[in-house]
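In what follows, a single structure is set out as structure tokens and then discussed.
As you look at this complex, bear in mind that one protein chain is not there, while each of the others sits in place.
Moving on to chain A:
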């Protein structure tokens, strides 16, 4: 019923302004929120992938971090609840970030054709990387949602054997390769872009200290540094991620006859980690 709708909303529908004839503050809030949620997710991902990769150093290292996430230092034997809470929180942040990201996607043939042709003809890497971000963002709609749901619904199925079984016996290694490549590219290209957008990492000051005016060389140098950091981060996380997937899959292959069994290290052994 129309009566349920606030007058201010009805006024905005007609005039595209608030009753005070001002522009809505929402676009500013949404822009800020998109940057903020993206940043939180990148930081989360950086820790997440590092923790995952501990499998490279052996089952015990991965087991220890798993139990730490399950708060075994507070709860006897650990609990899946903290992992579920973390999963739900991350999923909510992802949903907000994705909803905000959709606003920027080219949503018609004409728009997609225009950005694609323009970035190709200019051979402009930053523009082309944005298209890659759209594509990886689209892939993540499906993959990251499935992954996060799997984790929050079965929080105790994380561990050296349980994870390895998932990679090999449940054939998830292909899924994880797609997810890893998409999320690493999306995250670090996104971090680079938001730094430009908000003038982070020194990009807000590109003044030549001698002439006290803007210096293109300073700007280019700072952006090149940022590009290098972006590329190093992508390379580092892709390498540790792919090696981790290989290790998990191999361990899953070795453990194929005992699917369902959980890893149980000896306490004496753990002390040596």
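Heads up, the rule we're going with is that contacts are C-beta pairs under 8 Å (C-beta built on N, C-alpha and C of every residue); 3 or more make two chains touch, one makes a residue touch a chain; residues count from 1.
The definition used in the following text is that contacts and distances are computed from a predicted model.
Colleague: Tell me the UniProt name of the left-out chain, picking from "ATP-binding cassette domain-containing protein", "Fumarate reductase iron-sulfur subunit", "Phosphate transport system permease protein" or "FAD:protein FMN transferase".
Modeller: Going by UniProt, the chain not displayed is called "Fumarate reductase iron-sulfur subunit".
Colleague: Where the complex has a chain not shown, which of A:5, A:43, A:92 or A:122 is the residue touching it?
Modeller: A:122
Colleague: Just one of A:203, A:229 or A:259 touches the chain that is missing; which is it?
Modeller: A:203
Colleague: Spell out, residue by residue, where the missing chain touches chain A.
Modeller: Residues 22-32, 103-104, 106, 111-112, 114-115, 118-124, 126-127, 130, 193-194, 196-199, 203-206, 212-214, 216, 219, 223 of chain A touch the chain absent from view.
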